[in-house]
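Written out below as C-alpha cells is the structure these notes cover.
What you see is the complex with one protein chain gone and the rest in place.
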Amino acid sequence: MVDVKFRSRVVANWSTQTRVGACIVGAVIAAALIGPILSPWDPNAPDVLASLEHPSFAHWMGTDSAGRDVLTRTLVGTQISLLAGVLITIATVTIGTIVGSLVAYAGGWVDAFLSRVVDTAIAIPFIVVVLATVAILGVGTVSVGLGMVLVGWAVYARLARAEVLSLREHEFIMATKSLGYSPARILFRHVIPNVIRPSLTFATMDVVAAMVLLAAMSYLGFGTQPPVADLGSIIAGGQPFLLTAWWISTLPAVVLIALGVGVGMIDDGFSTGRKGKR
Amino acid sequence: MKFRSPISIAAGVALAVSLVGCSTAGGPTKPDASEGLCTSTPVAGGSITVAKQTETLSLSPYSTPGGFGDTEALNMIFETLIRMDPTGNSQDLVSGVADTWSTSADGLAYTFHIRDGATFSNGRHVMADDVKYSLDSWSDPDVSQWASFARGYDSTTVVDDSTVKINMTEPIGGFLYSLAMVSAGILPQEEAKAAGDSFFDSPIGSGPFAVDKWVKGSSISFVKNDWYWDTSGPLLDSVEFRFVSDDNNRTLALRSGDVQMVDNVPWSQVKTLQSEASLTIEEFAIPSWILLSLNNQKGPFADQNVRQALSLAIDREGVNEKIYFGMGEAPNSILPRLRLDADASTIAPTAFDLNKAKELIAASKYPNGFEATLEYPSGNAAFDSLAVVLQAYWAELGVTIELLPEDQGTLSKNFTGGTYDIMLPYSFAASDVPVPDEFAEFYAVQGGTNGFFTWWNDPEIEALVLDFTGTVGDEERAAKWPAIQAAMLEAQPAINVLNLPLVNGHLNNVCGFSTNPIGQSTFTTTWIAG
Amino acid sequence: MLTYLFRRLLLSVAQLLGLAIVVFLILQAVPGDPVRIMLGERVPAELVETVRERLGLNEPMLTQLWMYLTRFATGDLGDSVTFGQSIQTLVASRIEPSAYLITYGLILAIIFGGVLGVFAAIRSGTVADFTIRILATALLAMPAFWVGLVLALVFGIAWGLFPVSGYQPGLVGAFRTLTLPAIAIALSLVAVVLRTLRSSMKRVLDSEYVEAARARGYSEGRVLARHALRNAVTPTISIVAVVVGFLIGGTAVIEQVFSIPGLGSLLVQAVERRDYPVVQAIALLAGAVVIAAGLVADLLQAALDPRVRNTISNG
Partner (left out) sequence: MNEHMNENQLLQIYNLRIGFGTKLNDVNPIVHGLNLSISRGRILGLVGESGSGKSLTCRSVMRLLPDGGHVLSGDVIFDGHDVLGMSKSELLAFRSTQVGMIFQDPFSSLNPTRRIGSQMIEALRTALSLSKKDAQLRALSLLEQVDISNPSAKLRMYPNELSGGMRQRVMLAIALGARPSLLIADEPTTALDTTTQAQILSLLRRVRDDDGTSILLVSHDFGVIAEMCDDVAVMYGGFIVESGPIEEVYLRPRHPYTQALIASVPTLAIPERGYRRPTIPGPPLGTLPYTSGCPFASRCTFSRAECEDVSMTLLPVGPSHTSACPFGGE
C-alpha cells in the first residue's frame, strides 16, 4: 500500500481568502462610516484641558494633544484616507491607462516620442513633484494627492503601453479592425478593457501604498490639513508623542495595517481567481 | 483603565515583549543623582557629544543661513570683545577679548583694551588690527548679513597694538550688546585674508574651542583651544554637536547613551525624561516666546480692540499646562523676557478674560466677528495643537479661523510679503540680544521690517523707542523702558502667547553646563564626573 | 548590441535635458524667496533686493533657464543660495550616506524578499505561504517613520545593539549607523520584491521546462537554482529598477527619523528653503540614477534572457 502524504494546505480556497479580506475591509469601512455618528465626541473640537488623556471609558482610545477623541478622529480619518487612496489610485490608473493605450495604439513617432516622455516622467523624483504641489497649493491631503497623481500615472502608462503592444496583433483586435470599427471605438471598447486588468492588480495594492505615502508626507509636515485629518496625519501627529502618549498613533496605525492586510487578501484572491479562469 | 508603562505599550503593537526591559521609569521618588555626582571638585578632560536640533550650515559669522545652529557653533569658535554672560546668571555683559572698556560720555566712542592672553587657536596673539578688520567686515553690508545690527558704527581706530577705539555716528543704547553678538567676533586678519572664502570651512578664532572636524549635514566637533586666555576653562578636551532634527530621535539618542546631552527636549517628553533616574533635565530662561503676528494692514487687525480681544481670549494657563507641560510663563509684554523689563507686579501678565474680550469685540468695528486665516509652521506638534486651540478660543468671539499649516518657504514669503492675516511665523522665536532694543525697533520704528511685518504704526511709541535706543546710560535706559513695554502691550501689534524656556537634558554625570542669556551653550565650565 | 547601447545613452542625455527643463519649470511655479529665507526676517528689504540682484534671481525666466542649463552643461553646479556652500560640495557630501543606505536597504529587501518569495512560491497555497504574504502586506501598510521609531526603541534602547541616530562615514561606520534605517527601508520593500518574485516564480514552477527538468531526475535544489529562479527574476529586476528611483528622495522620511545626512533630507530642506539650484541638482542626479538603473536592468535582463536580447537587437 502506498502511503499517502499530504502537505498541510489549510488555505487553498482562494475565494475564502477574498471573502475574509473583504470582511476586514468591509468592517473597517462600516466602522468608519457608522462610528462617528454614534460617537458622542466631535472629531475636530479641541478641549485643551482634556489633552493627552489615557484611554478611559469616556475616551476609549484616549485623547490627542489638543484634547480630541482619538477613536472618533481615527474613524473619520479612515474615511478620508480611504477616499483619498481610492481617488488617487483611480486617477493614476485612468490617466496612465488612457495615455499608455493611446501612445501604443497610435504607434510610430507618437509612440516613440511620448514613450520617452513617460520614461522622463518616471525619472522625476516623486518627492520633488509632491513638494512642489504642496508649496504651490498649500499643505494638505489634496496637494499631496495631486502630486502623487502627477507622478504615478507614468508607471501605469508604461504598463498599459506594453499590454496594448502585445494586444495589438491579437486576433480579436484584428477582427474589430476588419469590421470597420472606428479607432476610438476599438480603443475604448475593446483595447482598454483588456489592458486595464493587469493594472488593476497593481492598483488594489496601490490604494494602501497611497495611504502610507500620505502618512509619510504628513510626517514631513506636508499632509495635514486641519481640522480634519487622514489616518497618516493622525499617525504622524502622534509620532512626537509615541514615547509619552502611545495611544494617539497606535489605533490609526492598526487600522492602516488592517486595511493593508484586507486589501492584500482581496488582491491575492482576485489574481489567483483570474488566473484560474484562463 | 489606565496604562502605566507608556513606552512598552507604544511599541506594543509590534514588539511588546522585547520592550519591557527598556521601560526604566524609576520609582515615585527619584534620587537626585546629579547633585551627588557633581558636588566634587571639577576635573579636566573628557569629551561630550550633544544632539542638537538645528544643523550648522555655515561657520561664517557674516552669513548664518542655519540660524541658531550656526551662531551657536560660531560662539564656540569666535570670541567677541565683550560677551553676554556665559554662565547665564545675569543679562549683563562681561569681558571677552577685551578685558576693560569704557564709553565716552556722549556715547559716540568706545575704547577697548585687548587682554594680554587673548590668542587665536593657532597660537597668534590677537592684535588691534584683527579687531579693526573684524568690526569693519561685520558692519559692511556687502560682506555681512548682520550689518544692520552695526547701526551707528562708523569706524575703528587702532590706538596701539592692544587698544582700539570705536567711533560712532550716533549714540546707540544697545550697541555694546550688538558687539557681544557672535557676528562681531574677532577674526585673525592675515589668516582670513590669505584663505579667502575657504577660511570659513575651518575658521580660526580666539574662542574657547576650535573646529576639529565638520561632517556637513551630520556633525561638527570642537577641540579645546589650548591658547584660550581663561586658564580655568574649558575643562573638556572636545565637544561634538550631532545634528538630530527629529524630536523623538534626539531623546532616544540620549536614553540609549549615544549622546550625553540634548537640546530642545520636546515639551511632551519633559516629564517622562525627568522621571528617568540617569538623566537630568535643565531649564534655561532665555528671551524666547511664542510670537503670534497680526497683520495690522488688514481690516480687523487695524482695530486695537480686536487685537486686545484676541490676546485676552487665550487661556494661557491652559495652553501652558496642556501643550507646554507647564514649562512656559504668561508674559507681561509683547516681547520675550528681556533685560530692563518691568516685573509682573508692575505690569501684570495678560489674564484670560473672555468677558472683557467679548466686550472689546462688541466695541470694535467687527461686533459680529469676522473670518481670518491662521498660518503656522507645519510638522510642529505643539503648534498643531496650539492652532486648533486658538481656533476654538477665538470662535467664542465670533471669529472664524481657517487653519493653514505651511512649509517654511511659504510661511516666510507670506510673512514678509504681508499677505497673511494671523501667523505663527517661527517654530522657535528668540531675541538675538538680551535687551529690548532689537525687537522694540523692529516693531515700532518705521522702515526696515515694517513693524516686524505687522505693518503696525504708532508715531508716539516710535518716538519713545527711538529715544530709548538712542540712550546710552544703563540707568536712564532702565527708567525709560517699562513705559514703552506697557504701551506696546496695550497697543498689541502682535501677541506674545507664552514665554518659553530652553530645555536641555543630559546624563547625570555631565556637570557645570550653562548657556549664555540668549541660549547659546557655553561649555567652558562643563565637566564630566566619575 | 553596441548600437543599442549607444542609442540608449543618447536617449538618456535627451531625457536628462527634458528632466532638467521640467524640474526648472516646476520650481518656477513654486512661490517663495530663497534669499529672504537665507537672510532671515531681521534684515531690511533693501539688502534682500541687493542679494537677489547679485545672484541673478531677478533675471527673466528664460535667461535663468539658459544660465542654468549652460552651467550644468559645463559641469559647474554653482553655489547654493541658502546653504552657504558650493552645490558640488553640498550634494557630494550627502551622496555617500544615501548611496549606502539605499544599497543596504535594497540588499536586505532582495535577500529577505527573495528567499521568502521563493519559499512562498514553492509552498504556494500553504499556511506558510499565506502567513508570509499577509505579513508582507502588513509591513507594507506600516508607515516607515513609525516602524523606524519602533526599531530604534527595540534595537537601540532596549537591546542597545545599534546607535539610533547619526551617520559615520566609511564602510564600518555606515554598517553600524545604517543597519536600523536600512531595515526600516527594507521592510516596506520586502513586500514588493516578495510579491513580484513569488508570482513569477509560481508561473515558472508551473511551466513545462521545470517539469521536464524534474523528469530528468534533477534534485529539487538544482531545479530551483538553475532552471526556475533565473527565469523568474526578470520581472523583479524591472521592479527593483523603478524602486531605486523612488528611493532617492523617498528615503527622506527615514533619513529624518534617524538623522542621516542624506540626499532625501537635503532635498526636503532645499525645497523648504526654495533653494532651486540644489533641488535641480538632486533631481537631475536622481533622474540620472533612475535612467541608469533602467539601463542596467535592461542589460541585466538581456544577459539573463536570450529572448529579451532578441527584441533588443531587433528593436
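Letters A, B and C mark the chains in the order given here, with residues in each chain numbered from 1 onward.
Keep this in mind: contacts are C-beta pairs under 8 Å (C-beta built on N, C-alpha and C of every residue); 3 or more make two chains touch, one makes a residue touch a chain.
Computed from a predicted model, the values in this text were never measured in an experiment.
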Statement: Given C:Pro60, C:Gly75 or C:Gly217, the correct residue touching the omitted chain is C:Gly217
- prompt: Which is it among C:Arg94, C:Arg198, C:His227 or C:Arg273 that touches the chain not included here?
  reply: C:His227
Task: In the full complex, which bits of chain C touch the chain not displayed? Write them out.
output: 124-125, 206-209, 211-219, 222, 226-227, 230-231, 304-307, 310
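Here is the rule we go by: only the chains that are shown with their structure count from here on.
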Statement: In terms of CA centroids, furthest away from chain C sits chain B
Task: Could you grab the centroid distance between chain B and chain C? Build each centroid from C-alpha atoms only and quote it in angstrom.
output: 38
Task: Would you mind pulling out the distance in Å between where the CA atoms of chain A average out and where those of chain B do?
output: 44
Task: Report the inter-chain centroid distance for chain A and chain C in whole angstrom, where each centroid is the mean of the CA atoms.
output: 21
- line: Where chain A touches two or more other chains at once, the residues are 131, 135, 219-220, 236, 239, 242, 253
Residues of chain B whose C-beta touches two or more other chains: 7, 10-11, 248, 252, 407, 409-410
Field: Residues of chain A that touch chain C when the two form their complex
entry: 7-12, 17, 116-117, 119-120, 122-129, 131-132, 135-136, 155, 205, 208-209, 211-212, 215-216, 219-220, 232, 235-236, 239, 242, 249, 253, 256-257, 259-261, 263-265, 268, 271
- request: Using the touch rule from the top, collect the residues of chain B that touch chain A in their complex.
  value: 1-3, 6-7, 9-13, 247-248, 251-252, 266, 268-269, 271-272, 315, 318-319, 322-323, 377-382, 384-385, 387-389, 391-392, 403-407, 409-410
Task: Under the touch definition given earlier, write down the residues of chain A that touch chain B in their complex.
output: 44-46, 48-49, 51-52, 54-57, 64-68, 131, 134-135, 138-139, 219-222, 224-227, 236-237, 239-247, 250, 253-254
